[in-house]
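Left out: one protein chain. Kept in place: all the others.
We just call them A, B and C in the order they show up, numbering each chain from 1.
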Amino acid sequence: MFSFDTQLRVRYADTDQMQVVYHAKLIEYFEVGRTDAIRSLGITYKEVEAAGIIMPIVRVECNYLRPARYDELLTIRTTLNELPTGHRIEFDQEIYNEENKLLCKAKILLYFLDKATNTKQEIPEILSGRLIPFFN
Amino acid sequence: MFSFDTQLRVRYADTDQMQVVYHAKLIEYFEVGRTDAIRSLGITYKEVEAAGIIMPIVRVECNYLRPARYDELLTIRTTLNELPTGHRIEFDQEIYNEENKLLCKAKILLYFLDKATNTKQEIPEILSGRLIPFFN
Amino acid sequence: MFSFDTQLRVRYADTDQMQVVYHAKLIEYFEVGRTDAIRSLGITYKEVEAAGIIMPIVRVECNYLRPARYDELLTIRTTLNELPTGHRIEFDQEIYNEENKLLCKAKILLYFLDKATNTKQEIPEILSGRLIPFFN
Partner (left out) sequence: MFSFDTQLRVRYADTDQMQVVYHAKLIEYFEVGRTDAIRSLGITYKEVEAAGIIMPIVRVECNYLRPARYDELLTIRTTLNELPTGHRIEFDQEIYNEENKLLCKAKILLYFLDKATNTKQEIPEILSGRLIPFFN
């Protein structure tokens, strides 16, 4: 298993008139979590993209339990329960508030695509090589 | 069944450097679809909120099939397959591009909450009264 | 003088917890106004970009007079007081609410750049040709 926690602070722009973080914004926070999780492995998503691979989102499933609020320091937990193989990578992600209450919980599925041809391709070795040690 | 189509044009701000609409933005487009669908019934979500009821998102499930692109005039289809009862309302939503290709498909679950107490409550009659004729 | 009005409805996502539209969002609305103004001339910004020209924002000056609110149908007025020449184009833009009250007022300066070389270039003829009739 590979898991990584990152933190971000809720911006004023992210709130809506219900006095909470707008629901679609939390989907964006998950991307921050995935990006930082990949960075923690010693590579960056930017480098993956520069290597000719893009990772579009294929499926999002998100359950909202409690609202996130302005100025809270949130923790985003990004987990890979299985070593990705083939062209798919599925993240389990959770967001916690400062009292460690679970705010939302998601499964996010992405594909690896060749940037030039837009066709599915295997997880690049620059990424899988970094992940393998976590699954032994 | 109740179904309503609305259109919106993709803004430059909604694109990302993958040259497509950022995935979380499409979740926001669905809200435009629901809002216009409710408006077509002769009431507005603004009025529902003014009547002391809020409708937070509880669950989003979205499958992305094809990318949306800058300046495309998208069609957002918002469907209620069942008359909502109790405190839950679930929308089936789809986004189509100008060639009528399906771009994404979602199920969005919302609750009706009392704005003052934040507790679940029945679908308000101002809304259910408008919906009943579609389910006979 | 060339002037064009377009309308857009405030989305829930655009509000913040001050119960008004977040200030940076109005800067984004201005882009919708410029895009629709160009479209009214018979070409699209998308076509300008496809012709190898990008139009980055160089300067924004915006005065906020009154707040915009959820679900309001706003009018965005986009005006060119002078025929653009050289590599600069400056728009005067205003946003009005449903009671025709002025909400904000901006000057937005953009440059024409060659997309490949990122260097300044003259306003393309596909655009200036459409504008000239308004300045005679």
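We take it that a contact is a pair of C-beta atoms (placed from the backbone, for glycine too) under 8 Å apart; a residue touches a chain by one contact, two chains touch by 3 or more.
These numbers come from a predicted model, not from an experiment.
In the complete complex, the residue from C:Ile43, C:Val58 or C:Ile126 that touches the missing chain is C:Val58. The chain omitted from view is touched by exactly one of B:Thr15, B:Thr78 or B:Gln93, namely B:Thr15. On the side of chain C, touch with the chain left out of the figure occurs at residues 18, 20, 22-25, 27-28, 31, 54, 56-64, 67.
If you put the missing chain back, the residues of chain A touching it would be 11-13, 28, 31-32, 35, 44-46, 70-71.
Where chain B meets the missing chain, the touching residues are 12-13, 15-17, 19, 22, 24-25, 70.
Definition applied: only the chains that are shown with their structure count from here on.
Distance from each chain's C-alpha mean to the overall C-alpha mean is smallest for B.
Averaged C-alpha coordinates give centres for chain B and chain C that are 28 Å from one another. Averaging C-alpha coordinates per chain places the centre of chain A 24 Å away from that of chain B. Each of the following residues of chain B touches two or more other chains: 28, 31.
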